[in-house]
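Just one protein chain is left out here, and the rest sit where they should.
By letter and in written order, the chains are A, B and C; residue numbering begins at 1 in each of them.
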Amino acid sequence: MLKETLGKFFKIDRRWIFLLLAVVLFVPIIKPIGLPNKTISRDTRHAFDYMDKLPAGSFVLFSLDYDPATRPELHPQAVAMVRHAFQKNLRVGVVTYIAGSTGLIQQVFEKVPAQYNKVNGTDYVIFPYMANAVAVMTQMASDFYGIYDKDQDGRDARTLPVMRGIRNYKNMGLIVCITGTSMLDYWVAYVGDKFKVPVLGGVVAISQPGYGPYLQTGQLKGLVGGMKGAAEYESLIGQPGKGASGIDSLNLAHLLVLALILTSNLILLIIKYL
Amino acid sequence: MTKNKPGLAFIFLLFAAANAFSAQPGGAGKERTQTGPMAPLRLAGLTAMDMPYDAGGTALLKWDVRPEDTPDTSYQVYVSSMETGGWIKADEFPAASRTSSEIDLPFWAWNAAPKEHAVKLELNNFYGEEQAAASVFRFKVTTVRDKKAFDSQVVSVKTAGNWFRLDRLNNLVLLLVIIIVFFLAVSHAKRKGLFIRRIAGLDAIDEAIGRATEMGKPIYYVPGIGNMSSISTIASAFILGEVSKKVAQYDSQIKVPHYDPIVMTVCKEVVKQAFLEAGRPDSYREDINQFISQDQFSYAASVDGLISREKPAAVFFMGYFMAESLLLAEVGATSGAIQIAGTDVETQLPFFFTACDYTLIGEELYAAGAYLSKEPMLLSALKVQDFGKLVVMVSVFFGIILVAAGAKFHWDPFVRVILNLFKAY
Amino acid sequence: MKLIKKQIPLAIVFIFGVLTLGSYYVPHKLSVDYIEMMNKWENIVSAFAFLLGLVSLFYSHCNKISRKTDGWGYSIFVFAGFLAMVIPAFLNNGKQSSAAGVTMLGWAFRYVYNALSSTMFAVLAFYIVSTAYRSFRIKSAQAFVLFAAAFLLILGKVPLGQIIWDAALGWTGAGVDQVIEWVMSVPAVAGKRGIMIGISIGAIVTSFKIIFGIERQYMGKD
Partner (left out) sequence: MSETWMIAGAWVAAGLTICLFSFLYKDNPFFKIAEHLYLGAGMGWWFQVYLYNIWKPKVWEPLMAHDWMVLVPAVLGLSLVTQFVPKISWISRYGFTFLMGYGAGLAVPAGLSTDFINQIGGTIRPLSMMASMTSWAVFNSLLVAFGVICVLFYFFFSVEHKGHFKKVSNIGIYFLMIYFGAAFGNTVMARFSLLYGRFDDLYAFAASKYLYATQFILAGMIIYFAVHGFLNRGKKEAEAAQ
């Protein structure tokens, strides 16, 4: 009798599993549970510390190169790091080399600056999309304005208060590249190494392990990886957001998968040996 | 294969010797004594030359390591395109760094002397690409110690594009060896009866087709999203030929949804031919091959729809797949089909492996075509592949022993030779 | 006729194959320029190959509509979808955003194409769970290894899993991320590398067959 019921459970209609997963992922979006996330990985901590120690007024160049496909993981990272920069009164410049990310950058700067009373042009600036990243990166080493003479709204970049004293990489405190592509490798290889500018990275969870060597050698000062990294960074700046609710969802969903795998094996055992 | 090793090493050594000879500074670096108010500090052996093995536009500066290279000393390298003045600071580094051994080139193409500074200067960082390749550049090295700077003599060079990447010699030699083996194997291809081991999973093909015939349901053959130049697609077309031959014999139905129009035209021919060979040209229909879409996920959505509506008895996924692998395989599994997959995309293999009944892993897909058709040309190609794998296994085995021994007993040059041999430049 | 139907095409394969192959070993500017030009050409030729697909798609769905086969009504939506992307593209000259903000094309991309493709991609999350439920059953020693590796990776990726690991196996002194790193960088690398090397040899041999005109299935029958 038990075996029969279990046998049925074994071949359970997959749609129940789908429903469970949907619920588990959706609920934390409406109501973040705040599951414990005590561990903060070393690389996120380093990234946070590096930005935290920059003197106020330093110029941070954000290269936000992610498109809607990697948005769930990278957008919360971008929001958290931009927030942190504003908290520390750093000047923020944004560039991008992925056409699809312009809309997402817009979304970041629709809300965040207002919370910190930051003004476009005075405290931050967004530059238009450029193709051919490597060429642009190399060019910026000698003259930033040779490439970016105007900001996204068509204002003369040289006269913007936020750009005061910025001519090339030497005048920048930090470069942050958040991407799901190999753009971060370019920043490290063509800019960080060559012109001795510190580089921080934000990447998707899958590509995170690949950056181990760069971190070891200090070519990357810190790395934020995946939704987990975003959640960690949010908790470091004391502003839980999409990263935190995302990691709640992921926590539960992963647990669900594990529970399912274990149940199916348990049933298998019972049917076989009892 | 082990016998070949000393031979190879010998060739490398020959080249190394020839190169060491040709890499002499020669007339490239003309030294000039500068006449000025400050007598320059002579750097012994300072030469400027064209960086070898490149497209031009990069210069190489060398000078001897000096006893004065203390940690608090640093060098600055200046470049100019003008007859006088116009100096641009190109590089700066501590005096105890940047020796020849830091330049990443193999032993047969580069003499890595630790007693010599070597600095690569990419001139197109400072000048336009055209100018960097065409004009004569002058260089000087400034030694900075205790905030005092001493200029060196000035040297000059015009860079040039080179004609051979000697550093890729190992690659070229390997290429030639494989070509020779390839032609040996192909010219012996007519010899019958080349042995191939049984490939599990292929027997399942018959079983799947048989089942489809019994149930009177169609078979789906999904060739993936590769184009005709991807190997997995070529292999898939061969397997499709064999599968459709059997389908024609059993008088079953087959459907092939396509992503790439070129693959579709090829597959049309393949299926038509198979039906002809099976003696059933009358059963061939033009709509066996069907074009779906050239957009990855809309292809997946549409094939999913087809599979879930028609509930085929068997589904084959053979070819090049990306993220849609699981989208397709899971729907096939739900609709109750026997699924046989094969792909050489290693990131997608885990999903096929878990969701399908049988999976041809990587190379097995290539071998499957040969195994099924027993065509001599395919079989002999498989032999070349086996030869290649043998080379790898033997190289790894002996490489690891030699390197470990070399490192243990500190035969550094020996270790370097082996590591250089197995490095792509 | 045989010359232009067969031999010249085979000569084209051979010449372009050998030139492209050779350019890898020649650093000279000429070779760099050659590769750049070929790259551009290849782009252009494959753009035309896309037309083949487009015509095939239209042909098959026109056929369905004109023959009124089962579900022919849905085929109309194929054309609707096509126009929904192409008309805005014409109107906006292929630009997704302008000084005034998002254009019609940008709108169509964001709310139609992107909504569809990312949803299809996201469906994978459901399937990955049901596949896991079905396939990670320990029926043999090999299946156990598969199960263990997957279980470990799934567990260790999220903070809650790390807490569970610490509670259950913390006494071993090895953190779950260390174990994962070991798995990913030692045994998994061996497995992956083996597959990759095998595949690359296969690719090289097949490429030779193409260059030397032995493999010519793609040319179709005479």
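Everything below uses one rule, namely that a contact is a pair of C-beta atoms (placed from the backbone, for glycine too) under 8 Å apart; a residue touches a chain by one contact, two chains touch by 3 or more.
Because the structure is predicted, anything quoted here is derived from the model rather than measured.
Enquirer: Mind giving the shown chains that are in contact with the missing chain?
Expert: Visible chains that the missing one touches: A, B, C.
Enquirer: If I consider the whole complex, including the chain that's not displayed, which of B:Thr70, B:Ser97 or B:Ser308 touches that chain?
Expert: For the chain that is not drawn, the touching residue is B:Ser308.
Enquirer: Of B:Ile88, B:Ala134, B:Val181 or B:Ile196, which sits in contact with the chain we cannot see?
Expert: B:Ile196
Enquirer: So which bits of chain C touch the chain we can't see?
Expert: 5, 8-10, 12-21, 23-25, 37-38, 40-55, 57, 71, 74-86, 89, 93-94, 101-102, 105-113, 115-126, 128, 132, 142-143, 145-154, 157-158, 182-201, 203-204, 206-208, 210-211, 218-220, 222
Enquirer: So that we can see where the missing chain sits, which residues of chain A does it touch?
Expert: Considering the whole complex, chain A reaches the absent chain at 15, 18, 21-22, 25-26, 29-30, 68-69, 71-73, 204-206, 226-227, 242, 246, 249-250, 253-254, 257.
Enquirer: Given the full complex, what residues of chain B touch the hidden partner chain?
Expert: Per the touch rule, chain B residues meeting the hidden chain are 168, 170-171, 174-175, 195-199, 227-229, 261-262, 265, 292-295, 297-299, 301-302, 304-305, 308-309, 347, 349-351, 353-354, 361-364, 367, 382-383, 385-386, 388-390, 392-393, 395-397, 399-400, 403-404, 406-408, 410, 415, 418-419, 422-425.
The criterion applied here is as follows: only the chains that are shown with their structure count from here on.
Enquirer: So, what's the distance in Å between the C-alpha centres of chain B and chain A?
Expert: It comes to 31 Å between the two C-alpha centres.
Enquirer: When you check chain C against every other chain, which residues touch at least two of them?
Expert: 121, 128, 130, 132, 134, 136
Enquirer: Per the contact definition, I'd like the list of chain B residues that touch chain C in the complex.
Expert: 53-56, 133, 161-165, 168, 171-172, 178-179, 182, 186, 227-229, 231, 234, 237-238, 260-262, 264-266, 269-270, 273, 290-298, 300-301, 323, 326-327, 329-331, 333, 344, 346, 349, 351, 354-355, 361-363, 366, 377, 381, 384-385, 388-389, 392
Enquirer: Once bound in the complex, which stretches of chain A touch chain C?
Expert: Residue positions touching the partner: 14, 17-18, 21-22, 25, 35-39, 41, 68-69, 99, 102-103, 154, 205, 209, 228, 231, 247, 250-258, 260-261, 264-265, 268.
Enquirer: Using the touch rule from the top, collect the residues of chain C that touch chain A in their complex.
Expert: Within the complex, chain C contacts chain A at residues 96-97, 99, 102, 106, 110, 114, 118, 121, 125-126, 128-130, 132-134, 136-139, 147, 150-151, 154-155, 157-163, 177, 181, 184-185.
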